[in-house]
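Structure first, commentary second.
With one protein chain withheld, the remaining protein chains of the complex are depicted in position.
By written order: A and B. Residues from 1 in each chain.
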Amino acid sequence: MAVTKIVVDPITRIEGHLRIEAQAENGRISDAWASSTQFRGIEIIMEGRDPRDAWAFTQRICGVCTVVHAVASCRAVEDALDITIPPNANLIRNLVHGMQFIQDHVIHFYHLHALDWVDVVSALEADPAATARVARSISPWPNNSETHFADVKERLRTFVAGGQLGIFTNGYWGHPAYKLPPEVNLLAVAHYLEALDWQRDVIRLHTIFGGKNPHPNFLVGGMACAINLDDTGTINAESLVDIQAMIKRAQAFVEQVYWPDLLAIAGYYKEWGAIGGGVANHLAVGEFPEGDVGDLDKLYFPRGIILDGDLTTVHPYDHEKVKEYITSSWYEYGDGDAAGLHPYEGETKPKYTGPPPPFDYLQGLDKYSWMKAPRYEGRPMQVGPLSRMLVAFASGHPDVVPMVNEVLGRLQVGPGALFSTLGRTAARGMETVLLARRMNTWFDQLVGRIRSGDTSTFNGDHWEPSSWPATAQGYGYLDAPRGALGHWVQIRDGKISRYQCVVPSTWNCSPRDGEGQMGPYEAALVDNHPLVRPEQPLEILRTIHSFDPCMACGVH
Amino acid sequence: MTGATVEPRTERLPREGQYQWVGIWGLPLRMMHWVAALSIVVLAVTGLYIGKPYFIAGGDTASHFLMGWFRMIHFVAAGLLVVTAIVRIYWLFAGNRYERWRALVPVRPKDFRNMLRRLRSYVMIRPEDEPKYLGHNPMQQFSYTSLYVVAFVQVLTGFALYGQSNPGGIFYGMLNWVGPLFGGMPVVRFVHHIFTWVFAIFIPIHVYLSVRADILEHGSVISSMISGGRIVAVDDEFEDE
Partner (left out) sequence: MFSPASYPWAEGVSLGEHLEQRGISRREFLDFCGGLCVVLGLSRSAVEGMATALQAMKRPSVVWIQLQECTGCVESVIRTAEPTIGNLVLDLISLDYSHTLMAASGHAAEEALHAAMQENAGEYLLIVTGSVPLNDDGVYLTIAGRTAKTILEEAAVGAKAVIAVGACAHWGSVQAARPNPTGAVGVAEIIKDKPVLNIAGCPPIGDVVTATVAHYLTFGRLPATDGDGRPLFAYGARIHDQCPRRANFDAGQFVEEFDDENARKAWCLYHVGCKGPATFSPCPIFQWNDGTDWPIGAGHPCLGCTERNFWDTMTPFYGRLPDVGGFGVERNADLIGAALAAGATAGVAAHAIATGVHQARRKRELPVVERPVGGGTAPNSPSSGKE
């Protein structure tokens, strides 16, 4: 069979503008290129700004993971200016970031990823009674009744019969890679709709602490939401009760809907435990400081590195070893394009050398993406939920180890199956469950502190620029829903002189480096990867979506 | 030379020579001057509080209206300033030769030369040689005209800011082009704020020079802006006679 050239642009149901090109032979992918086709230049825009404003600018890198750049930015500036935030502020940030994870992961599963596995049209053949039986066998969720599923099915029938398919137009319905029985498809469709309502409820936690979502407000030195139990306009008992109820509803949905659905669907797609592993180096910078951000022993998800899929050793992470390359990216460096620059020396100088639009192909070109290529000691690294779970598992994390073992047992696969498309999707579910539970701990700690009289949420010691050194630099780490994130800031005379971000999707969507090493998306697409119908690239979507791409993040 | 129009009063005069009291500033102009001076001082003081409220009212909210008062006074003074502006504009055409618009713009080449001579005399180099004007000397023309421009900008930006609170209202309707012109309302506010310092710098210099001129020129501390006229030696020659 001849080589088929494939272009998938736009990749939909992701954040941003991603173009995948590939070559396929005999139903398998033989080569792949991941290209991000949007550039905004936010690192350049940061220069000359007030470091205390940086969180708001960098937050607009992404409105999907809307919390993470703001927090990473605050941490970078706080690191540079030697600011320690009050414990309450850290707990509030954990709660806000935790809810971000939970909401983001659920939306990803149902609204961005599910249609890769769930054939909406097939759900029309489902028997609602059978669906209810399946649903009740896996979960006590109260909505899992026959009438509810019959209702959903009826709505779907009217909708499809109407002929206006809206967002479902031209889906790859009927593709042979869809394996779910109609009942499970109907179950997933019903929960697709429920999740839409659920997500906008639980995210209100952001509104209480940060005034809005997307893009809640943060503050260098802590949080702006003052706590005063005796005022109507502050965090008080009423808001705390609301938050607690939200956490409970989040946890219930995650434990009773998301997680059982994920396991049920995964059971039909076990072969995807051997597909799309790709880069086997995994990096987690760790997240959810339960003490000071500098106290790495108190991160709920630990920091560390796994190399070559070897789970027996967790290597330490040192941010000084991160370098970004632009061999295949549309930038130039002062010292030549072969150089690798640590973010403290980082440069962002766009220089497009691709074909003038409109164009047909980028594959084969030396430079083909706006994404830079970060490497750790020269190695491409995969980041994200899977990396976090692997590092935690290999570190013997008391909550993660039993969780991973339970999943492997339920699906009857070995740990090797984790390094796969299915592994990424399963790991995302695992950490969501763990976080939904952990939220209660942080909430209780916050309430406990308030009860003991500590209501402080802000440290203003170094708020005034007059208290800053003439030059300073700082590193803000954070493990975001999509993986390891770093912001590096340099400050001179009260203004930002350099700002560099290396983002989860920069790691995962990185193009080839000078050594020709592929980035994780690309490597995953050529790792034992099927593609049955090149004109309906469903399998490509499965693997790419399993990373939960965010291009606005990655390029910024 | 025009004769006196105002009541005589006690003055300190040089012992020798022929002197004459000359009326220069009509009552409308003088009234306008003092009302404007007062409102500008009030506007600057209240404006600087509005810009940075240093005093904070403690206690319960209902019993205080600190910022409210400052703003209210600012707006009342703003209204007064506009009234004076109207009077002054009318008087640019209705006033005497020292009050008309021509007297506020240094246009002749001689005026520019005299401006330098005047400056020189201020640093006390050959003050005897300074050019004599009955009305505004070119330095004054220049600085007063500039000040009128600054005041105009303050009124414009001020009312544009004021209009924001009532988008259906007359000021908003009339002045909603000001924001885009400056590049956004924050820039309008910025200009309004910065220009306040022009007054803060002008006032001490101006008051000093006026008092000084009174003393030096006819030995008096009662300004021509009160009496309306000056006492000058009969044989003095004036550039703007």
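Note that a residue touches a chain if its C-beta (ideal position, glycine included) is under 8 Å from a C-beta of that chain, and two chains touch if they have at least 3 such contacts.
Keep in mind that what you see is a predicted model, and the values were worked out from it rather than measured.
Just so you know, the chain we are not showing touches A, B across the whole complex. Across A:His17, A:Arg388 or A:Arg428, the residue that sits in touch with the chain not pictured is A:His17. For the chain left out of this panel, the touching residue among A:Asn26, A:Asn228 or A:Ser467 is A:Asn228.
Touching the chain that is not shown, out of A:Phe109, A:Phe209 or A:Trp442: A:Phe209 (per the contact rule at the top). For the chain left out of this panel, the touching residue among A:Val68, A:Ile102 or A:Leu115 is A:Leu115. Within the full complex, the residue among A:Pro128, A:Pro380, A:Gly429 or A:Pro537 touching the omitted chain is A:Pro537.
Across B:Trp21, B:Tyr98 or B:Phe159, the single residue that touches the chain missing here is B:Trp21. Mapped onto chain B, contacts with the missing chain fall at residues 3-4, 8-21, 51-53, 55-58, 61-62, 64-68, 70-71, 122, 124, 127, 164-167, 176, 180, 183-187, 189-190, 193-194, 196-197, 200-202, 204-205, 208, 212, 215-216, 219, 231, 234.
Residues touching the missing chain, restricted to chain A, are 7-17, 37-42, 44-45, 48-50, 52-53, 56-57, 60-64, 66, 107, 111-112, 115, 120, 155-156, 158-159, 161-172, 189, 192-193, 196-197, 199-201, 203-204, 206-217, 219, 221-222, 224-228, 231-234, 330, 350, 352, 354, 356-360, 370, 455-458, 460, 463, 465, 494-495, 535-537, 541, 552 (touch as defined at the top).
Just so we're on the same page, only the chains that are shown with their structure count from here on.
One simple way to say how far apart two chains are is to compare their mean CA positions; for chain A and chain B this gives 63 Å.
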